[in-house]
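With one protein chain held back, the other chains of the complex are shown just where they sit.
Chain lettering (A and B) follows the sequence in which the chains are written, and residue indices restart at 1 in each chain.
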Amino acid sequence: MGEGQGRGEREGDEAMGTVTVETEIESRVHYLNASYGIKSWLLTTDHKRIALLYLASITFFFFVGGAAAVLMRLNLISPGGAIVEPATYNKLFSMHGIIMVFLFLIPSIPAVLGNFLVPLMIGARDLAFPRINLLSWYVFMAGGLLILYSVIAGGVDTGWTFYTPLSTTYANTNVISAALGVFIVGFSSILTGLNFIVTIHKMRAPGMTWFKMPLFLWAMYATSIIQILGTPVLAISLTLVALERLFHVGVFDPAVGGDPVLFQHLFWFYSHPAVYIMILPSMGVISELVTAFSKKRIFGYTFVAFSSVAIAVISFLVWGHHMFVAGQSIYAGLVFSLLSFAVAIPSAIKVFNWTATLYKGSISYDAPMLYALGFIGLFTMGGLTGLFLATLAVDVHVHGTYFVVAHFHYIMVGGAVMGYLGGIHYWWPKISGRLYPEGWARLSAAILFVGFNLTFFPQYVLGYLGMPRRYAVYPSEFQVLNVMSSAGASILGVGYLIPLVYLVWSMRYGPVAGPNPWGAKGLEWQAPSPPPTENFEETPIVTEEAYAYGSEETQVA
Amino acid sequence: MHSSTAALAEQFDDLQQQQEASSLGMWVFLATEVMFFGGLFTAYILYRNFYLPGFEAGSRLLNVRIGALNTAILLCSSLTMALAVRAAQLGKKGALTTFLFLTLLLGLAFVAVKLGLEWRHDYLEGFAPGVHWTFHGPDWRHIELFFVFYFFMTGIHALHMVVGVGILTALILMAGRGKFSPQRYNAVEVAGLYWHFVDIVWIFLYPLLYLIGGRY
Partner (left out) sequence: MVDHVVSTKLYILVFAALIALTALTTGVSFIDLGKWNTVAALAIAVCKASLVALFFMHLKWSSGLMRIVLLAAFVWFAILVTLTLADELARQWTPVPSSWEAQIQQQVR
């Protein structure tokens, strides 16, 4: 397998005319040039254009949330807090959490890659409800702008978790507008999930049975189930907080017999499954990357498919592990602890199957594969530390410390974001019709990997040694580890900025891509790059299984 | 027949797929509504379990007659809505418009009774938490908590009714312009599902709020 070959020249079975002339992409009509003008974008119902609208929005919010993180890590260089007062620091970590969770991670893969790819992978012309798809973006922007307003108007300092009675009674920051913003963004999430469920049930191309679908679609389906059944409970819990704050009535107020822990139940009933909304799509991407870049069928297709659904279901049974030290009854804690061990099993099944897929595969180390390999390692580490946290007795020691922070960043950043970037790179030729510069992409992946580990590994140690999270100051013996973490964060920042530059650059100056630069299987690679608005000239008919690569022989270039 | 080809949206292959998709879409949305109200019901169940005497006392302060009347109004509106869908299926434009209009009137009646009669009465009597609460007799904190739930739950329900009224208005206008036919009445069917669901929520709210007060 010639790694030295440019990707424009690697051809799979279906690739045709990969070395195309520049003029071909301009004379052919596709979704990007089918119509011009801002109205054609803001009033589009084309799922591919809507995906790009989301891409622009979430990228913007990612860097806003990242800015908050920069300020936090700068502050933590010094034990006494280097640049901000604790009151401000509280606002920083709250905004970082709210923006990264609700405005970046939750929408990221579903609203960008899912919106773009679900109809293509399924062989349809669009999603089931294109106008609802557009509505979901406007709803997302409305919520996002309301949250931005909360930032500008002075921020909110309750943490992204809005715990009562701080949020209902004592906070004097912009709780209601932030909560309302989150509520609205949640509605956008529901609309996206609804669209995917109906599309996957009703619009598969002839011959595409459930078990011929690419695993990315199984992941999107499972994610959508969580979005549908979980998000409304977040909505009602935030509504109750807002109503209690507005009318000074006590639903969660102990003075009138209310239970503040009830809020936590309602909040985490959504927010735990929410973390699976953030990771499942990424796992779906990894299934696609691992197969494409080892030129091999996935090992254990059925297990991987069902594990996605299993994660979606079991994820709703474990939320109490966030409340082990909140005053929750020990018996409930026992139950939640046991169930939390169970939820790790389907995730582990995936990791085993990906690894088995890699074994004896014809591996190529293009950037998407680097991200996938990084994901597998970092997600495993994050997942294993999740088991530590699920163990009730251990959690008593590390709850509320940097151990938790490191755990979820390994999953969210080392896992979800790496999967997202891997997917963006993998499908970039399909989305933009251009190839990104491979050298820069590999360099960024490496920088990200190094920066990430330098930032977050010390945080495991810090947490275990007892440094609490959400603190603007800390005992001086923790300084070395904090400085390491902040140094890593600066490297991480560079690693995120470089792709932003070269991906934008490639849209204009990158080499033109053919329909299938990777030689991968999947209906989306049968459409031109970029696809026409209606995706396929004729509805494709599916006869082969997903990932129908030859399993024994290696591909010859 | 031009109306059937005009009725098919571009992303669908045929009318049946379109109809199934829109019904499934509404059912999935109703699942989210079950969970939305479910959070409220969970909190209510919890507090009623802990503070039964207070909640029973609060429940007894509600007017069962008016609650029962409102229940009947809503059930009537579900009947008229079902008949409206039937009229659409049969292409009977006049009947469709009439039944939609009746449903709308009944829905408005419900909201008027709820807000104009019940809420107003509770407010004037000093049973409106956070706005005008004057009762400080025995167990008053738990009674106030009951009323917090009463107002929140019926309020969010009424909000859903108002949205339904808006949808019905749009449907009546569309029906008047002849937009519906036996080949294309998805919107009426799907609006019907929503309306019936809001009725189902009230079917549970009525006994939980009005009837478990130990009125004997």
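In this text, a contact is a pair of C-beta atoms (placed from the backbone, for glycine too) under 8 Å apart; a residue touches a chain by one contact, two chains touch by 3 or more.
As the structure is a prediction and not an experimental result, all values here were calculated from the model.
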- Message: Going by the stated contact criterion, tell me the shown chains that border the hidden chain.
- Response: A, B
- Task: Quick one: say which of A:A332, A:V396 or A:I541 touches the chain that got left out.
- Result: A:A332
- Note on the structure: Among listed residues B:A9, B:L79 or B:A187, the absent chain is touched only by B:L79
- Contact with the hidden chain (one of B:V64, B:I156 or B:M174): B:V64
- Query: Thinking of the whole complex, not just what is shown, which of B:D122, B:E144 or B:D199 touches the missing chain?
  - Reply: B:D199
- Message: Suppose we count only contacts with the excluded chain; which residues of chain B make the list?
- Response: 16, 19-20, 23-24, 27-28, 30-31, 34-35, 38-39, 41-42, 45-46, 49-50, 64, 68, 71-72, 75-76, 78-79, 81-83, 86, 89-90, 189, 192-193, 196-197, 199-200, 203-204, 206-208, 210-216
- Query: So that we can see where the missing chain sits, which residues of chain A does it touch?
  - Reply: 201, 229, 233, 259, 261-262, 265-266, 269, 316-317, 319-320, 323, 327-332, 335-336
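Here is the rule we use: only the chains that are shown with their structure count from here on.
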- Query: Where the centres are mean C-alpha positions, what is the separation of chain A from chain B, in Å?
  - Reply: 36
- Item | In the complex, chain A residues that touch chain B | 119, 124-130, 132, 190, 194-195, 197-198, 201-203, 228-233, 235-237, 239-240, 243, 246-251, 256-259, 262, 265-266, 269, 534, 539
- Contact set on chain B toward chain A in their complex: 10-13, 17, 20-21, 24-25, 28-29, 31-33, 35-40, 42-43, 46-47, 50-51, 129-131, 141-142, 144-145, 148-149, 152, 156
